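Input: a single structure, listed below in structure tokens.
The complex is shown incomplete by one protein chain, all other protein chains being positioned as in the whole.
Then we have chain A:
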């Protein structure tokens, strides 16, 4: 199986996990998790060095989820990675679950930080990258953030800091789904031109279709090729589509928190499978 097929298969399984978790809880950030599934699959099935049976392994690459509400997508990736049992996913968002609605490091194995208050992830990632480099670790640091977090000044403090300290071991991944809580990003706070902003901060910038696995792998390869302890930090700007992989949701009016009726979950799963099998035929 090619790298690409392997990642696409992982993304497909993760999207199923997301729909199942969403249905069990009756809610969740399903639209975002579906849009980010290809990115998270590329990270966990192709890029990240980790040990499923030892999530705290010192030599692991760090994946920091800044957008706490994407936890549902991250849990699917952690299940795909073998860090969280698939059977546990159905506890998502329930009382006493290790899988709370908003991701927290103190709850979930493999969850490096507590996201959710937006604009924190990249600042922590800067310190993680500095700390690992300082101690001679070759591990890399990945920070997943959303385009909404580009509104936060702290993101840009961190962007400048990463360049100042030449954190070549740091890769930021920005999910640009062009949507935030109050509406379309360009109506809430215009962040474009996003690529120019990162370039001006001194980062190695790539902008790709974040739902195209081949493009994701090429971008991660290019980022990895220039990842050195002392060098330019790298950002991959991923244009994605909310609800990706499920036409019913892709076509629905875009909303930060998507409502899905009980009878629609099965339709979603069938559409997802039909699309995946159609693409892989």
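Definition applied: contacts are C-beta pairs under 8 Å (C-beta built on N, C-alpha and C of every residue); 3 or more make two chains touch, one makes a residue touch a chain; residues count from 1.
The rule we apply is simple: contacts and distances are computed from a predicted model.
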From "Transketolase family protein", "Recombination protein RecR", "Molybdopterin-dependent oxidoreductase" or "Amino acid ABC transporter substrate-binding protein", the hidden chain's UniProt protein name: "Transketolase family protein"
Among A:72, A:125, A:208 or A:223, the residue in touch with the chain that has been omitted: A:125
Absent-chain contact - pick from A:4, A:165 or A:254: A:165
Contact set of chain A toward the excluded chain (per top definition): 104-106, 112-114, 116-117, 119-120, 122-132, 134-135, 137, 153-154, 157-158, 160-161, 164-165
